[in-house]
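Let's look at chain A:
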Amino acid sequence: MFMFGKNTVYWLAWVALTGGLVAFFLLRLFAENPEEDKTVFLPGHTSDGHYQIELACNACHTGPYADRDAMQQACEGCHGAALKEAKDDHPKSKFTDPRNADRIAVLDARYCVTCHVEHRPEITGAMGVTVPADVCYLCHADIAEDRPSHEGMAFDTCASAGCHNFHDNRALYEDFLVKHMDEAATDIEGRLLQANLRDIVEQLPDYPLDQHPLNPVDLAAQQWPAEVTVSEEITADWLASGHAASGVGCNGCHVATEDGEWLESPSHEVCASCHRGETDGFLAGRHGMRLDVEKIGQTLPAMQPASARLPMKSTAGAELSCQSCHGAHRYDTVAAPVEACLSCHDDEHSKAYEQSPHAALWLAEQQGEAEAGSGVSCASCHMPRFDRDYFWGTFTHNQVQHNQSANLRPNEKMIREVCLNCHGLPFTLDALADPQLIQNNFSTPPTVHVDSVDLARERAAPGT
Partner candidate 1 sequence: MKHLKKATLAMGLSTALVLPALVLGDVSDEAKFSPKQMTDWLHLVMSSDRTVYTRLIVNRLQNKEKVIKASEHFEDDKALVLPAQMFRFGAEMVGEQTDDFSYSLLSEWPINKQNAPRTEVEKAGLAYIAANKGENYYATEELGGTTYFTAVYADMAVAPACVSCHNDHKDTPRSDFKLGDVMGGVVIRVPL
Partner candidate 2 sequence: MADYPEFDGEALQQGREIWLDTCEGCHGIGVAGAPVAGDHKAWAPRIGQGKEVLYEHAIDGFFGPGGTMMPARGGNEQLSEHEVQLAVDYMVRLATDK
């Protein structure tokens, strides 16, 4: 039997409020628009990099009741290839071996999230690591028995001293140190890779050479819809570009579909029809990761410099696409590697570049006073050219690595691909370990010394 009592009003208010709250959360959670702000569900912000996609919950959680294995699949979906490339020293297969069952009881290294917990900014350190720095000690406490030189080293110095990384030791293993231990600090004869697309394009399996033969095309042959206005600036930019020189006219980019529809702003996928590798790098890196629909599982708006965690200039452009660095129509390969970066990036390292020795070399090269490949731009280190092998080395494409994470952090990742082109290993290790040098963009000699080369030398040739 129901009676109106003095509490009825409160009960009704409670029901209304509860209903309202439930409706609010449900509408947010199951919104038609996948870009609906889900911030309210975030248990805490995610780490650098991941924060760009943290509202696309399913990118990592894959589904409402995803278990650890499903999430691991998501981790490997984006990071697996890079770990393989890095010759990961602690791959999952090492820990699924039953003989290491006692070890995974201590540190379950089968799962990325054991060391890289997300949504916990208060305990997240460099490289998104959320375990204490003594993690190596859990399995390698007895290292001094094997390496007496390590006797007495603090239990948290393994990775912090520039000697070891959990995943990537390609430039740190002992025989590599020994092989490079006597190198001079700088090799002024060192040269960086140069573009070779034109030389190998005929062999590239995925380049549409039949549509764009490598002959210059002129303006008279170009067509565009009547309602499109083409300024003189646009035609001049295009005529000066590599595109005009190699058979790519207006329709090469603006008409990309079978039905011949004119695209006002061709997307990165259009670029990918000739520059697949570069585009994949862009989508894997900080600039384009929000656009990787396949991996994220939904369409996000492009990254905006204003949303970056690094300091950016207030004059930085609105959002990131291929054109934001390369400039539509111009595709200037001289401006992109420095000017484009510095038009947004405003941290100390970036601001110090123009006064650095690297910049002086770059300027000399651009002014024709020094050999090709002798200058060092922002991209030389952060988006370097690398030999991409085709058919087991039949030919290589000196492709630009557009995924800046490939050479970013830990900065030892940069050693082989970048620094060793011109510098010796001992100098490189010291320089990369010196925070002051990173801040002043390598304008002064290193003041930090990493012992690893000395230790390797002592074991290779005692007493020398």
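For anyone wondering why these and not others, all candidates are chains of the complex that A comes from, given by their letters.
One rule holds in what follows: a residue touches a chain if its C-beta (ideal position, glycine included) is under 8 Å from a C-beta of that chain, and two chains touch if they have at least 3 such contacts; residues count from 1.
Predicted model, so just to flag it, every value in this text is computed and none were measured.
Visitor: Which single candidate from 1 or 2 touches chain A in this complex?
Guide: My answer, from the options 1 or 2, is 1.
Visitor: Contact residues on chain A for candidate 1 in the complex?
Guide: 91-94, 96-102, 104-105, 146, 175-176, 179, 459-460
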